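Every protein chain of the complex appears in place save one, which is left out.
Chain naming follows the written order as A, B and C, and within any one chain the residues start at number 1.
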Amino acid sequence: MRTAVTIFPGSNCDRDMIIALKKITGKTPIKLWHKETEVPNLDLIVIPGGFSFGDYLRCGALAARSPIIKSIKNHISRGGAVLGVCNGFQILIEAKLLPGSLIKNQKLLFTCKETLLEIQNTLESPFCSGFKVGTTLEIPVAHNEGNFFASKEVIEKLEGEGRIAFKYKQIKNNKNNYNPNGSLNDIAGILSKNGRVLGMMPHPERVINKFQGGIDGLKFLSTSIEQLID
Amino acid sequence: MKVIINISLKNGVLDPEGQAIENSLLNLGFKDFKNIRIGKQIILNIDKINKSEVLEQANNMCETILANTVIENYKIDILEDK
Amino acid sequence: MKVIINISLKNGVLDPEGQAIENSLLNLGFKDFKNIRIGKQIILNIDKINKSEVLEQANNMCETILANTVIENYKIDILEDK
Partner (left out) sequence: MKNKDLKLNKNIDSELFKVNKNEYFVQQTSNLKAALEMGLTKEEFELICNKIKKIPNKTELGIFSAMFSEHCSYKSSKKWLKTMPTKGSHVIQGPGENAGVIDIGDNLAVVFKIESHNHPSFIEPYQGSATGVGGILRDVFTMGARPIALLNALRFGSIDHPLTKHLVSGVVRGIGGYGNCIGIPTVGGETEFNKSYDGNILVNAMAVGLAKKDRIFYSAATGSGNPVVYVGAKTGRDGIHGATMASAEFTENSSEKRPTVQVGDPFTGKLLLEACLELMSTDIVLSIQDMGAAGLTSSSVEMASKGGLGMFLNLDLVPTREEKMTSYEIMLSESQERMLMVLKPGSENQAKAIFQKWDLDFATIGEVTNTGRLILHKNSHVACDIPIAPLVDDAPEYDRPYEIIRNKQILTSKEIAVDKTINEILTNFFQNANMASKRWLWEQYDSSVMADTVLSNGNGDASVVRIHGTESKNSLGKGISMTTDCTPRYVKSDPIIGGMQAVCEAARNIVSTGAKPSAITNNLNFGNPEKPNIMGEIVGSIQGISEASIFLNTPIVSGNVSLYNETNGVSILPTPVIGMVGLLEEVEKCIGLNAEIDCTLILLGQNEKIDDGWLGCSLYQEITSQDVIGAPPPINLENEKKLIDLMLKLTDSNMIISAHDLSDGGLLPAICEMLFFNNLGININLPINSTSQNWSNHMLHGWCFGEDQGRIIVATKNPEKVILSAKSNLVDFFVLGDTNMTGNLNLYNLAPISINDISHYNEETLPLLMNEDK
């Protein structure tokens, strides 16, 4: 299993993601600096969270024009898998590798909290097919622009093609604030047409040890990686 | 030449910031206003000899990076040097 | 009347966003440009009978909420209805 984690100036979840991947695969992922143009053959590229280029102009916009993006596109066209978490999701959208847009949270506030995700019925995907539909995972979010927005047609298409990976779900008796950012249809993550590119706002790499409050992130990442190995 | 680029959200795109400002203005007692839209303005100088070249470069910049054309429109104004 | 408010950082105030964008443009191969500054543009309609009233209200809005006058300047343009 060959994995890699991209690093842009301002990435700040790269270390956490590297640790999580190493814990699962036993091998330290390759670090891909944003200026790199040559990328070896890989099974999974992860674009981690953070504030690439300070989130200036639009989140992910400046990163999406970095040299490394071309290699990521090549990797995808070879059928490679890509996971974008938080800022990584924003970058995938800005690079037009996923549809829609991520706009400011409805309350216009940065939000860091636990969220509950429900696995949706998706097309065949290494990221979702290892879970039963309806499985829930508790994974935290931490972002300012995670409010997924797209035209009605795009949303319908995503729903129809089974490209919604997970939605925010009500936690216990918390009826009002379970959707942390106002995302349309409570969307927390979406897939590419072939199911091999996933963008998600929650941070699985932050819940891989009991002391962090749970291990659902580990469950999610290791299930995905198992699927990729198969 | 001085180039002024105004970038605004396309119609129908949710604008939480605009909404929040509208609410705040109402709460502060402002009335008689409507249709508030918030946009970005990018001002720069582009040194080319003729206006059409400047426009071309500005256009190019908008398409490649400055605007997200999925949700944003842009408008370019050029002030020719006197 | 249509009111266009342009809000920009005061001279000398650091504009980290402008700088980051400038670097990206350079990396993308754009040349011959300089002095990039990022501002906001707010467009709204204010319904008052005369221009001076509109101006007064717009001014008021800027001072109370729209602009952060510690670090920002604003400029108000009014397009009179024909």
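Couple of notes before you dig in:
Here is the rule we use: a contact is a pair of C-beta atoms (placed from the backbone, for glycine too) under 8 Å apart; a residue touches a chain by one contact, two chains touch by 3 or more.
Please read these numbers as outputs of a predicted model, since none were measured by experiment.
Residue A:140 is the one among A:60, A:126 or A:140 that touches the chain not shown. Residues of chain C in touch with the missing chain: 10, 12-16, 20, 23, 68, 70-71.
Chain A residues in contact with the hidden partner, per the touch definition given at the top, are 9-10, 12-13, 15-16, 19-20, 49-51, 53-56, 109-113, 140, 142, 144, 203, 205-206, 208-212.
Everything below uses one rule, namely that only the chains that are shown with their structure count from here on.
Chain centres here are Cα means. That of chain A falls 35 Å from that of chain C.
Look at where the CA atoms of chain A average out and do the same for chain B: the two points lie 30 Å apart.
Centres computed as Cα averages put chain B at a distance of 10 Å from chain C.
Each of residues 64-66 in chain B touches at least two other chains. Looking at chain A, one finds that residues 57, 62, 65 touch two or more other chains. Against chain A, the residues of chain C that register as touching in their complex are 16-17, 20-21, 24, 27-28, 38. Across the complex, chain A meets chain C through its residues 53-54, 56-57, 62, 65-66.
Chain C meets chain B in the complex at residues 6, 8, 21, 24-25, 28, 30, 32-48, 57, 60-61, 64-66.
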